[in-house]
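Heads up, one of the protein chains got dropped from this complex, but the rest are sitting where they should.
Letters A, B and C name the chains as they come in the text, with residue numbers starting at 1 for each one.
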Amino acid sequence: MERRNVGILGATGMVGQRFIQLLANHPWFNITWLAASDRSAGKTYADACKWKLDTPLPKHIAQMVVQPNTPEASTTELPRIIFAALDADIARELEPKFAEAGCAVISNSSAFRMTLDVPLVIPEVNAGHLDLIERQATRKTSGGYIVTNPNCSAIGLVLALKPLEDRFGIDSLFVTTMQAISGAGYPGVPSLDILGNVVPFIKNEEEKMQEEVGKLLGTLDGSSVSPLPAKVSAHCNRVAVEDGHTECVSIKLRKPATYEQVIAAWEEFQPLSGKGLDGLHLPTAPLHPVEYDTAVDRPQPRLDRMRGAGMASTVGRLRPCSIFDWKFVVLSHNTIRGAAGAALLNAEILAVLGKLDFRQFPPLKQPVQVAEAVVKA
Amino acid sequence: MERRNVGILGATGMVGQRFIQLLANHPWFNITWLAASDRSAGKTYADACKWKLDTPLPKHIAQMVVQPNTPEASTTELPRIIFAALDADIARELEPKFAEAGCAVISNSSAFRMTLDVPLVIPEVNAGHLDLIERQATRKTSGGYIVTNPNCSAIGLVLALKPLEDRFGIDSLFVTTMQAISGAGYPGVPSLDILGNVVPFIKNEEEKMQEEVGKLLGTLDGSSVSPLPAKVSAHCNRVAVEDGHTECVSIKLRKPATYEQVIAAWEEFQPLSGKGLDGLHLPTAPLHPVEYDTAVDRPQPRLDRMRGAGMASTVGRLRPCSIFDWKFVVLSHNTIRGAAGAALLNAEILAVLGKLDFRQFPPLKQPVQVAEAVVKA
Amino acid sequence: MERRNVGILGATGMVGQRFIQLLANHPWFNITWLAASDRSAGKTYADACKWKLDTPLPKHIAQMVVQPNTPEASTTELPRIIFAALDADIARELEPKFAEAGCAVISNSSAFRMTLDVPLVIPEVNAGHLDLIERQATRKTSGGYIVTNPNCSAIGLVLALKPLEDRFGIDSLFVTTMQAISGAGYPGVPSLDILGNVVPFIKNEEEKMQEEVGKLLGTLDGSSVSPLPAKVSAHCNRVAVEDGHTECVSIKLRKPATYEQVIAAWEEFQPLSGKGLDGLHLPTAPLHPVEYDTAVDRPQPRLDRMRGAGMASTVGRLRPCSIFDWKFVVLSHNTIRGAAGAALLNAEILAVLGKLDFRQFPPLKQPVQVAEAVVKA
Partner (left out) sequence: MERRNVGILGATGMVGQRFIQLLANHPWFNITWLAASDRSAGKTYADACKWKLDTPLPKHIAQMVVQPNTPEASTTELPRIIFAALDADIARELEPKFAEAGCAVISNSSAFRMTLDVPLVIPEVNAGHLDLIERQATRKTSGGYIVTNPNCSAIGLVLALKPLEDRFGIDSLFVTTMQAISGAGYPGVPSLDILGNVVPFIKNEEEKMQEEVGKLLGTLDGSSVSPLPAKVSAHCNRVAVEDGHTECVSIKLRKPATYEQVIAAWEEFQPLSGKGLDGLHLPTAPLHPVEYDTAVDRPQPRLDRMRGAGMASTVGRLRPCSIFDWKFVVLSHNTIRGAAGAALLNAEILAVLGKLDFRQFPPLKQPVQVAEAVVKA
């Protein structure tokens, strides 16, 4: 199978770097386009980016020239699939331009997550919501659309909640997060704020968690999603951890569930089997999206964040709650499962569902000079 | 006023060191006796102890000879007031011996906190519970008794809860802690476990918090305390912070309370004024036991733990809870307000209440050789 | 004695905050003026500053209005003594303006440290260099001048070197630093760069250390300082420590010295006794500017940085070097002894030397509106 060309918007930031790392040897996708802010455009990626990952920057990526971050200004051929790793304010302005141009914009930003016709998707949880794509205005004209993945603090949690919702129903839950510094990007959190410290506040994070859980576990009713009517109360904290968000949960279920039943719900969770997706192998999907660890003091970010190559959600410490039904701890990698890996898995399921094929749509609008170059070549 | 002689059991540990630091220039108390395990007994304190505080070890303490940790084995005169900083297992064995000998044992251990006739006290919260002392069997014979202070994670929380209980009543609460490493003593938490990590488990901590809150806010009914019937659900975590426990709370009150009313309850909390304690000045009591900080990202352990010389509980981020009534964050210094300072404040209120005067009781039983030496001198 | 009015340039930064903390209850000085960049000018200090110290921001300082950072633009009376905590680039532009206006500019910046007629001073090391003040052009016209203190990494080291130079002479030395994050200001070092990491590079730091050591230990020859001809080779690193620079030194002396002689040189170091300064008590001067600790694993930043109220340099681990003569470790607090405390001690010795008296000089040039207000009042 020929690999599809993809681009990365916001390629120099922390999530952009993770996209490059995860796509470096991807069997289905091939990075042909990188874009970043005006400050970086025109430079080689190696010059524009302060590479902060502990795997080497791939050589061919290092030499690519960073493009301006609009479809019109690109000086090379724009790919039809765009991974977007932009701050919300910038995403709000730029992502629609790429959708209008005809691109599948697979976004990690919060800008459009709660927009009615934009799917907010975790493939193992609510792949069916991807049908919303067909409701987007740009889809009908250019074929382009926007798909989003949840906030880094919501995604690991919702993976753990989904099997419980399926079997027992969720009435309400408290969640307190202890979130890694990489979630704030680079330079992000000043070291003077976090070394030997806890910051009990992350702007807009509690609001995002509370509303995204409802949409992710909600029901697609024709043109929009009816959120799950579960009540969620979130407390969000920043702690001195590089990667991996840890979350303490107290949950009230709609139906009684024993300890063994809850564990079984997690261990038997095989959402990408059956349902027409059977036999599929999404390269980035972990074998077990939820892993339960029986050790009394797990999960821990340093030890468990890389389970499932950073794509699994690890759960532990299931025990009775003196107010609600059960207490447990969830952990997931915030820049892999919680950001770049989440978007990549969305792209993989879109590929399988045929939504990355654009044959029936008009060709991508290219800037004049690129179109000419393409014709010549 | 002449300073009273006091001793410290478990003097070489982290809490023992804090006792020495806080008592170094105390106007009412004078350290004359230090005891520790057999490994240390007979050595000078400087040789027996790995001093880990950032103020210098006082010279006269450095030269004191560490005593064995039983009343009988002491080779110098035993003081009548004993601060005890022992692990629970050892406390369970040793503290009663000192009470039997006639000492006021002011304990930081969990061993007897839930014992029916042992007061568990925060002076600003439930000084009245100290009447339980008179119920203790040893009180009637030797005059000795045991008094305890709460767990380091309960104490800051209960200071913040008390004004709410007084004005609105507490129905139930969730609390998630992020606790400092000093709470585990020395060597305590291995650095490989906590650097860049979170450990979502502290043995017995959740149980202690849940039961101690009830007893502290309970009502003394003659011979025992009826616990407050509020439901408490605790999640306890260890984080990479040196000192200072941060706690996220969601609370359901019995009566409605506005934002302003909750803040006022905290700001007007002056528990040591009036009630017969008026005019008292307890040297270790903070002017404001609960400080509310209006900044959006406070309290933080590194910045706020030393408020009130480490004896205040700082509260912040009061905001509505989507399930219960209110959410907020509490912070207090775990080895000052949460341990040595708590016991010291207990000693101060006992002094004021006359419970450190032993004139009507038989003299302290001394080991033969000490008694002889005392007679000679 | 009436306290002298002082101002702080760059009052909102980390060093500015330390100035406020150290001056809060100073017996000789009284803060009447705070200035910062245009972004802050006009706001109250509380609004302009993100206070990052663990002692409370004094209430009267919180309410002061931040002034613009030039003499002409000030809307309140300019004090004659200015503590300057500016970045080098800005200091280069602004400090001379205040000296021209007639102020004693007591600077923590590197901008003019190596300027021929500007004293670079540690009072315990080279107070005599303060005579250079009289060589400055502004001194002759307005009475104003600039005085500097060394880099935070040089100052603790030079305190330890001075007694060795006095008794044995220094031929050459290697020094490797492990520097705290507070040395980079706020926001300064991103947490992603330093958590669980070492950064083996601090811009210009090695160069500053190498040249400042020479000037500090040099000889004042009329109009300039002949640097000590010792060779210094520095390696500078950033580590995950909040405050306190640790430095490993290997030193070659000019005269042989035994272990006991080296220790004695440090322990007997009483530079502010005698020499006409006898009987002086500089409030910020530590009793022992160099403390030698005999423990095998000291000094350590967390335990030793606050010795002498943050103004002492702690030395330890003296042992033979297999190439040079001796190896040892030095530690000092980088924002107290290494910055704000250093400047404050410079101000104190200037006060004693009469260099903060401006009676024989013309009055300070005030902006028109301030002068008018002053006249009216």
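Assume contacts are C-beta pairs under 8 Å (C-beta built on N, C-alpha and C of every residue); 3 or more make two chains touch, one makes a residue touch a chain.
Fair warning: this is a prediction, and the values are worked out from it, not measured in the lab.
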Which of B:Glu242, B:Glu267 or B:Asp357 contacts the chain that the document leaves out: B:Glu242
Chain not shown: contacting residue from C:Asn5, C:Thr32, C:Ser224 or C:Asn237: C:Asn237
Residue touching the undisplayed chain, where the options are C:Thr258, C:Ser322 or C:Gln360: C:Ser322
Absent-chain contact - pick from B:Ser182, B:Ser233, B:Ser313 or B:Gln366: B:Ser182
Those residues of subunit C which, in the complete complex, touch the missing chain: 172, 174, 176, 178, 193, 196-201, 210, 231-233, 235, 237, 239-242, 246, 248, 250, 296-303, 316-317, 321-324, 327, 329
Absent chain, residues of subunit B that touch it: 14, 52, 181-182, 186-196, 240, 242
Absent-chain interface as seen on subunit A, which is shown: 52-56, 195-196, 242, 302-307
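We take it that only the chains that are shown with their structure count from here on.
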Gap in Å, rounded to a whole number, between the CA centres of subunit C and subunit B: 41
Multi-chain contact sites of subunit C, meaning residues that touch two or more partners: 52, 195-196, 242
